[in-house]
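Then we have chain A:
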Amino acid sequence: MTAPALHTRNLVKTFGGFTATDDVSLTLAPGARHALIGPNGAGKTTLVNLLTGVLAPTAGAVFLAGEDVTGLGQHRRVRRGLARTFQINRLFADLTVLESVALAVGERRGVGWRVWSPVGAQGEVLDEAARLIETLRLADVAHRRTRDLAYGRQRLIEIALALAVRPRVLLLDEPAAGVPTRESRALFETLAELPRDMTILLIEHDMDLVFRFAERISVLVSGAVLLEDTPDVVATHPLVREVYLGEATHHA
Partner candidate 1 sequence: MDSRSPDSLSPGPDAAAATPAPATVDLAPLRRAARPRWPELAVWLLPVAAWFLLPEDLALLTQIAIMAIFALSLDLVLGYAGIVTLGHAAFFGVGAYAAGLLAAKLGIGDPLLGLLFAAAVAALAGLVTAPTVLRGTGLTRLMVTIGIGMMLFEAANKATDLTGGVDGLQGIEMTPILGLWSFDLWGKTAYVYAVVVLLVLFLIARRIVHSPFGLSLRALHMNPARMPALGVSVDARLAAAWVLGATYAGIAGALLTQTTQFVSIDVLGFERSAEILLILVLGGAGRLYGALIGTIVFVTLHHVLAGIDPEYWQMWIGLVLIGIVLFARNGIMGAIDPFERLLARKKTEP
Partner candidate 2 sequence: MTVVFDGIASGMLLFLIAVGLSVTLGLMNFVNLAHGVFAMLGGYVCVVATGRYGVPFLLAVPLAALAAAAAGAVLERTLFRRLYGATQLDQVLFTIGVVFVAMAAARWGFGPQQQPIRLPSWLQGQVTIAGVDIGLYRAFLVVLGLLVAFGLHRTIGVTRFGARLRAAVDKPAVARGMGIDVDRVFVITFAIGSGLAGLGGAVGVELLGLDPSFPLRYLVYFLIVVAVGGSGSIGGSLLAAVLIGVCDVAGKYWVPQVGAFIIYTVMVVMLIVRPQGLFGTR
């Protein structure tokens, strides 16, 4: 039996007296297309922060490919193939798109400590970065500074940076947030084309997108997993309708 790509055991996170993550045990099989939904403030981003090591859990453990990584820092988990995007862009405002992606690719390839040869001489890194940029249809702005781009295109850089890590597990925290509808379709086309052996956890408020993308869905309410099942079951589940779908219209 192969270990799950990512799983958690009884994960708890409290802020002061407030429980943001409540005993979450989540399992992502290798190659899973898993969605995490829940109303605003349900604790979705907090969970991602616990999975990636931005936050330390109050209790419980996180496992990557069966290995306990609870004590590992963020960058160590990334090196083990766990990447994420941020709900709110965290980009390098004054770097060009090419520089940003080359940085991320270079770091994965371990050239980040090279001090003597210029970035422009890292042939393989640049080629890989160029290909990634082309895949995300950013080629026309490759030499523009991030801050000069529209938000929708910046969102694509956010994804490019995560993909540059060549993750085995990818956590997408509302990748389409702030992207105009037309562009978000294109974005999801790109996501749908990602290799099948990549395990993906998607957080998204737009139910259409979720149901088209996900094969399993977990519903998070007040920090706890309310239920986990296939999209068909979740869509028709009375509890879900009550706590979530009523609200979802506000986000769509």
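We adopt the following convention: a contact is a pair of C-beta atoms (placed from the backbone, for glycine too) under 8 Å apart; a residue touches a chain by one contact, two chains touch by 3 or more; residues count from 1.
Regarding candidate selection, all candidates are chains of the complex that A comes from, given by their letters.
On a predicted model such as this, the values are computed, not experimentally measured, just so you know.
Visitor: Only one of 1 or 2 touches chain A in this complex; which?
Guide: Answer for chain A: candidate 1.
Visitor: Applying the document's contact rule, which stretches of chain A touch candidate 1 when the two form their complex?
Guide: 52-54, 73-75, 78-79, 83-84, 86, 90-95, 98-100, 102-104, 106-108, 111-122, 125-127, 129-130, 133-134, 136-144, 148-153, 156, 161-162, 164-165, 180, 182-183, 185-186
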